[in-house]
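Up next is subunit A:
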Amino acid sequence: MILSALILVPLLGSLIVGFYPGVMSPALSRSVTFGFSVVSLVLTIATGVMFDLSHIGLQMQEFLPWLPDLGLNYSLAIDGLSFPLVALTNLLTVLLAFNSSVGLKPGEDLKRPRLFYSLLLLVNSGVIGAFLAQNLMLFFLFYEVELIPFYLLIVIWGSEKREYAATKFLIYTALSGVLILAAFLAMNWLTGATSFEYSAINTTDLSRNTQLVLLTLLLVGFGIKTPLVPLHSWLPDAYVESSAPVSIMLGGILSKLGTYGIIRFAVGLFPETWVSVAPLMATIAAITVIYGSFCAIAQHDIKRMVAYSSIGHMGYIILGTAALTPLSMVGVISQMVAHGLILALLFYLIGMIESKVGTRELELLNGLLNPIRGLPMISALLILGAMASAGIPGMVGFIAEFMVFQGSFSAFPVQTLVTIVGTALTAVYFVILLNRTCFGKLDTKSAYYAPVARWEYIPAFILTIVIVFLGIQPSWLVRWSQVTSDAIAFVM
Partner candidate 1 sequence: MPNIVEIAVSDDRFSTLVTAVQVAGLVEALQSPGPFTVFAPLNSAFEKLPPGTITSLVQNPPQLGRILKYHVVSGKYTKADLEKLSEVTSLEGTTIRLNFKKNEVKNATAVLTDIEATNGIIHVIDNVILMGP
Partner candidate 2 sequence: MTQTLEAPKTKIPPSTHPLAEIIHRLEAGGTMLPDTPENLMQIIGLYKAYAVPMDFYWRDLLYIAEQVFLNPLPWSKYFISDEYLDRENKYSGDNADLRIWRGCGDAHPELREFMAQGELKKNLPKLLHHLWHDRINMEFAEECMRSMLWHRDMYKPWNQFDGFLDTDEYKQNCDRVIKAYFKGNPAMLGLYKLFPDMFYEQCRQMSYYSNLGLFWEVMAPVFFEMSDLYDEGKMTSVPAAMDFLVNGIFAIAGRPIYHHVYIKGECFEIIPKSKGFTWLYEAALPYIEAVFYRTAPFRGTKSYNAQAGQVPDAQPDFHYGVLYADKFPVGTAGIPPTFLAQDMLHFLPEYLVEYYKQHCRGEGDTIVQLAVSFQRSMYCVTSAVIQALRAALLYPLDDEDPEHLMANRQFFEAQMDRFLRPEARIRDIQSQEYR
């Protein structure tokens, strides 16, 4: 029942915040949202306690026939792939509920707070559902439920070019949904399965070419969401035009659905075909990494820079998945969590800078480390976040990347080496970013920034602590996924 609770608690919260008939003040709606998200996080911890680390495969299964004629069942379960992502999602939701005004100008209030909080919880519910679903149609329902809330989140709370960005996002992700739906329906139909249960689908009997077509549909569908180059062009616009909390949700939570889908469906349901397309995928991953990094170097907007860096870092996940060795798969799951944490931290800090300084332009920012008139703590955390992102040992990014590279090198040495060069490029653009924004001399004429309140640091501190802790003690991250990733790798 606990898995259902993970989905229903935020959904209930969303309905209460959204549809409570009386007047609800912004502070109250925030408190209610925070309360529900904390309950979700507690439930997540409880799930973690109940989680059987030695169990291979799915745990805590829940099954409820819904529309058996259509093969649609309410079927949930959790394993070492989905649990870390569920935990990440719920952690980020709590932090966003705690401070959703990040990125706003001083004195500016969050617009339409009830709708915002309602959508935040709805998105949380949907993403958790997608991670837990064990039925293709149920997954698809949850997957599509994201679409409209995110469109609204971008288009209502975004910046200047938000309508363009939101429409682009909508078109891309709707297309992604159509392709995935087509693949799911075809899989059910062609294999003659009686239901859409994952366990009911067996593709091994299908012809090679059919498998390839279905796999391609899935890869393009989830590749848009991930995103993979060249399907990425919605991402920079969507990330940059969104407000800071929404970009954290997009980057930290939503993008994981893409890689999750690839591992769960492309690898899980078409293992043999996946192995045959793996070299191509590894090459696309390497290109994604290099492309993302070079684009990041060229940016003048620090948020856009981080957005492109995010594209690059998703490439590691695909590389490790293509290699499909036990080590690389542990690395992949770790990298998904690490990427979510680090990206959330970076977007949070950039949101803070934007709200205090009023700009994200690399040319205008300078000397933020100034201890008295600058944003010294924000800058210090930004340096730490950038180091984590660049894979400096001692932080979670290093652990994940190292396992991916170590695991992938035997399978795809060339692609892995190219990707490692991409890691070095991460250091290049982050040095550019830090050198321009944090170091140098604060401009005397304009530097009258509002101070950062203590509570505004809390989300950043929590993320930093988690990033450093998991970097020093990676077994806490790896233990959840070890058995599962071994199993995934074993399928080959």
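As a convention for this text, a residue touches a chain if its C-beta (ideal position, glycine included) is under 8 Å from a C-beta of that chain, and two chains touch if they have at least 3 such contacts; residues count from 1.
As a selection rule, all candidates are chains of the complex that A comes from, given by their letters.
Just so we're clear, the structure is a prediction, and the values are computed from it rather than from any experiment.
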Candidate touching subunit A in this complex, from 1 or 2: 2
Footprint of candidate 2 on subunit A - complex, ascending: 367, 370-373, 440-442, 444-445, 447-448, 450-451
